[in-house]
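Removed: one protein chain of the complex. Kept in place: all other protein chains.
And then subunit A:
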Amino acid sequence: MIDINESVMQFLLAFVVVGPLLGAVAALLPAPPGLKGKSPEQAVLRHGVTVTGAILIAAIALALGFDHAHPSKMQATTDISWIPALDVRIHLGIDGISLPLLVLTALLTFLCALYSYFKPPAGGSPKAFVALLLLLESGTLATFAVLDLLLFFLAFEMVLIPMYFLIARWGGEGRTRAAWKFILFTLLGSVVMLLGLLLIGIKAGTFDMVALATDNGRSLTSSVQVIAVLAIGIGLAVKAPMWPLHSWLPDAHTAAPTVGSVLLAGVLLKMGTYGFVRILLPIAPHGFHTFAPYLAAFAVVGIIYGSLACLALAKRGAKGDLKRLIAYSSVGHMGFVLLGIATMTPTGVNGALFANIAHGLITGLLFFLVGALKDRTGTSDLDTLAEETGAALYGKAPRLGGLLAFGAVASLGLPGLAGFWGEMLALFGAFKPAADLSRPAFLTFMAIGAFGTLLTAAYMLIVVRRVCMGGVEQEAPKLADVHGYEFAAWTPLVALTVLAGLWPRALLGLTDPAVHQLLAGGTR
């Protein structure tokens, strides 16, 4: 949109990846004179806001300077040799697929930092909290910006330790177990993924994603591709998460602090689906082709399973936890994303990428809202909240109730909001999958997936009815309505949800050319 010098673009991208890392180190050091603030706690939380804010500005500048006429071209690329022995290069770059995710990550982390500034999480020291948050941001941004398989693995692993500590130190009930489950599941997946990445790198002779994608699997035999896709796919599927490897997710979400849940759902899950699109589709197309029907089958099972689990949780007397419910709904939504990818068509993959972003915005918002509700009422248990008639949020705190209802209908895929396009395109993709995939199978998957959207609507409306509606008793204590800082943290998410719903072209225009390029033989 605006013309930015190429070397400035390179610097911006490098800054986006390295900046949070330096910020994390700086957070551990004592504040310099002049920046001490009111107290050390306040100073370090402000440091977090400053750094994530600077990163967000850099990410937006990147988006503005991005050549929107050629989104399929890798831009702002840096390519420096780092470890010649392993052929690891610091190869960074963004195209239409990674740019939206990069901006989403920077945005969500900034909003989380802002939210924590006004509402410091209970638990350990804010110093460690900010350092871990920045480390996490660096790892996720690096995942979306690197173009080297081993560097991708490094970035993928980098988020584990910070997220573990965020859950284990600042989490709620059952946090220790949940944190362990999170890290052991993901690590097991990612070590297996490493084996697949090494297999590809050794057989093809390079770890460079661009070179491998351009090669489009021609230098890999089909047995190598099948094994590699299986190994890498397991690692990514744990992260995504795909049913039946999802079981760490509900626990982690339930136990994590609000900020942790937002980032986990909004950003970390995307690393898995992004890996599918960036690595598996272009680099090992034959191997992926073999597993595509299975992936689609698991994806639709995930859709139905997630929705049924949510329905069960939303039922009266089920003692369902709202955070857990949203976590299960994530399993369903990510099912749509995986289904879209499994179709191997531009329509499906575009839908998947769109649903990725939409899910990040909407679920991020929902976790913020539930976190705020839990802070006010002390519980996120649906039965306790709703009691006999319903929690009557519309009456007690109308703005909060309104926002929650907005999040819920966005999540169920109301046309005109962000949730709609991605899932519809994914289903469209399944209606006409890639030429050599079995069409009857995918038609069945499409039908089941479409049924899943109905179930999603059902449980989301039940949640709205039980939490937002209900009679207000006279002596019932008033709940504090939305605070100023909460508005500040949530408005961008609401605005973007509406924007993406009304103007999907803004996003699809970026992803579509890149996806066509990717499916046809890699990035340029």
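Definition applied: a residue touches a chain if its C-beta (ideal position, glycine included) is under 8 Å from a C-beta of that chain, and two chains touch if they have at least 3 such contacts; residues count from 1.
The rule we apply is simple: contacts and distances are computed from a predicted model.
The chain not displayed here is annotated in its UniProt record as "NADH-quinone oxidoreductase subunit N", chosen from "ATPase", "Monosaccharide ABC transporter ATP-binding protein (CUT2 family)", "Ni/Fe-hydrogenase, b-type cytochrome subunit" or "NADH-quinone oxidoreductase subunit N". Here one chain is not drawn; of A:V16, A:L160 or A:I357, the residue touching it is A:L160. From the set A:G48, A:G96, A:G139 or A:G172, the residue in touch with the chain omitted from the display is A:G139, counting the whole complex. Check A:A59, A:M74, A:A145 or A:A168 against the missing chain and you find that the one touching it is A:A168. Although one chain is not displayed, subunit A still touches it through residues 28, 82-86, 88, 124, 128, 135, 139, 150, 153-154, 157-158, 160-161, 164-165, 168-169, 180, 183-184, 187-188, 191-192, 194-195, 198-199, 201-202, 227.
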